[in-house]
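A single protein chain has been removed from this complex, and every other one stays in its place.
And now, subunit A:
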Amino acid sequence: MFASCADPKALDGLAWMLCYLSSGKHLLFYGSFLVVIALMLVVAPVALAFGFGGALAARSHIAPLRWFGKGYTSMVRGIPDIIFFLFVPVAMDQGLEYIRHKILCPDWTAPIRQGNDFLVCPAAKLPLNSAPQIYHEVYGFLLAVVAFAIVFGAFASNVIYGAMRAVPHAQLETAEAYGMTPAQVRRRILIPQMWTYALPGLSNLWMILIKATPLLFLLGVEDIVYWARELGATKSQIYDFPHPDWRLWYFLLLLAFYLGMTRVSEIVLGRLATRLARGQATMAGEAMRKAGA
């Protein structure tokens, strides 16, 4: 990065460290922090949407929709996460390639499954072999988002379902007595009221999501854990910056990062809880009313 870093073997002390920490590999390491934060910020709303849909489906009066909602939550919650993280991306990838193969290469006669091999025509590859590496990485990231969203969506769905049942029934009946339709009751009373009950469960999920991001690595996205392990490993003379096993330091950095994320989340979630408790018929809401009075 700096001109003075051209010959790292001649450097020592602080200059060496500065060059070491600004090597191309370290820049990729720093970038991977952004990838992890991006994953959390993208997954959270998507998983929340999945959860919301699942909860509404599970409460539905239409039987097949209700079965779907309940089936989704109990299936995903019952199966180990790691199986989902390994299965969903592979199944999605091959499924999409299969569909593209059928559309784009109708003249292709060779079977797609040949022994162990999964073979689609070159034009159906996703992304194409000729696409730059960045597209492959974005694609892998998207698959990861879907896998995370399906898993966390199921848990969120159960939390929201429970929260909806916790809204005092008397309020819903009052709304009905005012002549609101079921859709209006849901939109005006049920959903605004349920957040305060859902927040503790959802904040738990958010914390688990923060800690689950190293699973990205399983999905082939080069995340902070991958780079920490790679950079910290013993580097022999073949590298520009030889050093002994420094994994401890890199993992301590990750520890600090994750603790920092947790702390920031706690502060934000605490404020959100206070905001949502305002005017609620809960103990927190009651305490607030008394303090104000």
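The criterion applied here is as follows: a residue touches a chain if its C-beta (ideal position, glycine included) is under 8 Å from a C-beta of that chain, and two chains touch if they have at least 3 such contacts; residues count from 1.
Here is the rule we use: contacts and distances are computed from a predicted model.
Peer 1: Which listed name, "Outer membrane lipid asymmetry maintenance protein MlaD", "Amino acid ABC transporter", "Biotin carboxylase" or "Ubiquinol oxidase subunit 2", is the one UniProt assigns to the chain that has been left out?
Peer 2: "Amino acid ABC transporter"
Peer 1: Thinking of the whole complex, not just what is shown, which of A:L119, A:M180 or A:M207 touches the missing chain?
Peer 2: Per the contact definition at the top, the residue touching the missing chain is A:L119.
Peer 1: Please identify which residue in A:L18, A:L65 or A:L96 touches the non-displayed chain.
Peer 2: Reading the full complex, the residue touching the unseen chain is A:L96.
Peer 1: Which one, A:M17, A:I208 or A:A233, makes contact with the chain that was left out?
Peer 2: A:A233
Peer 1: Looking at A:L128, A:I208, A:L252 or A:A287, which makes contact with the chain not pictured?
Peer 2: From the options A:L128, A:I208, A:L252 or A:A287, the contact with the absent chain belongs to A:L128.
Peer 1: Which residues does subunit A use to touch the chain missing from this display?
Peer 2: These residues of subunit A touch the chain that is not shown: 8, 23-25, 27-28, 46, 49-50, 90, 92-94, 96-97, 99-100, 110, 114-120, 122-123, 125-131, 133, 135-136, 138-139, 142-143, 145-146, 149, 220, 222, 229-230, 233-234, 236-242, 245, 247.
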